[in-house]
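Only a single protein chain was left out; the remaining protein chains are all shown in position.
Moving on, here comes chain A:
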Amino acid sequence: MSKQEQIRTMDRVNATLKQRYGRERRFRRFGFFAVLLGLTFVGLMFLSIISKGYSAFQQTRILMDIEFTESIIDPAGEREYAVLSSANYAGLIKQSLRALYPEVKGRKEKRELYAIVSNGAPLVLREKVLADPALIGTRTQLWLPADDDIDMLIKGHIDRTVPESERRIKDNVVAWIEKLEADQKIEKFFNLTFLTGGDSREPELAGIGGAVMGSLYTLIITLLLSFPMGVAAAVYLEEFAPRNRWTDLVEVNINNLAAVPSIVFGLLGLAVFINFFGLPRSAPLVGGMVLTLMTLPTIIIASRAALKAVPPSIREAALGVGASKMQAVFHHVLPLSMPGMLTGTIIGMAQALGETAPLLMIGMVAFIVDIPGGAMDPATVLPVQIFLWADSPERAFMEKTSAAIMVLLGFLIVMNVLAVILRKRFERRW
């Protein structure tokens, strides 16, 4: 090539160079912008949920002077369990409130006064007396939960400055609360009830304990069923099954199943597990079985990918020294692919944890106060609990909803981090 021609080539290269780099810069900028946009929305979501939900971890309580009057609790004085457990503890609270505000007269006003303390407060007294009957006849100061409207007022969700007709709490009640505030007899405490309690119609008593336990039982059932089945199916399909049109058909259908809307699995569970096999409604057992159907394709696909990633040279090495096919798979291939399978399983479990629709179909949407004690007890799960609370009209349930979402997201983040750690920890290169 002559020198003249060389120069011309360089000119051409240089002419397009700017354009080429420009393209690269643009592409990078688009990518960066897309990631930024995604992160912004994730950030907004977290901000919105946390700002709405954090106050649910606090509960307003009122310091009350309770006199455990024997004539109200146990007039016969025999301390029988049946008597103590059904005594009129609400009367004790009313008595204390009347003593606190002697100026309150009239039925209507008294009813308003009694309503500032939660319906759950008598239960607190009952627990105390049942635990220690010697309390009867004594006088104690106790922090008792306030009603949810009072709770909202203290947390500032109800505006005291607007006219009385525009808010849920009347002026006279606000005046009582302000008196309590002045005496420092009303405080916000950490809300343990929210984490340990079951569901309730009263927002101040409602907790996610029941839903968390329900989710736990459901996930245990799902894991116990879907992990062994999924891994076994993947190992069979990948290592043992002949490659023919039938296995192709199976493979296509597994991929299809992964894309089936989850509510369809719920209907299937309703028709098969509940109507045909007669398993109980609302039970984590059935929930777990339905979620197994939903999670299996995910686990099978992830497990097959993990098996495929094991280099064939390992199988040949094992077969070459005379291992049977089964030994080659179970001694070498399976242990090497296990981290990948576990990662897939955890991601499948995280999906199952967040699943709502199929569980609505099998009755896990019922209002259940008791915390389930096993996989056969009626239960609900976290996402369904969120759905139920989001549907409730009380203002106080709004913060509960956000707080429950925080807990659910917390679990999901933990599971996904676990998956990432597993992947990093056991990542292998050949």
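Descriptive notes on the structure:
Here is the rule we use: a contact is a pair of C-beta atoms (placed from the backbone, for glycine too) under 8 Å apart; a residue touches a chain by one contact, two chains touch by 3 or more; residues count from 1.
Going forward, contacts and distances are computed from a predicted model.
With the options "Phosphate ABC transporter ATP-binding protein", "Membrane protein", "Tetratricopeptide repeat protein" or "LrgB family protein" in hand, the undepicted chain maps to the protein name "Phosphate ABC transporter ATP-binding protein" (source: UniProt).
Interface note: of A:Leu319, A:Met376 or A:Leu409, the residue touching the hidden chain in the full complex is A:Leu319.
Remark: the residues of chain A touching the chain excluded from display are 242-243, 311, 313-324, 327, 331-332, 336, 428, 430.
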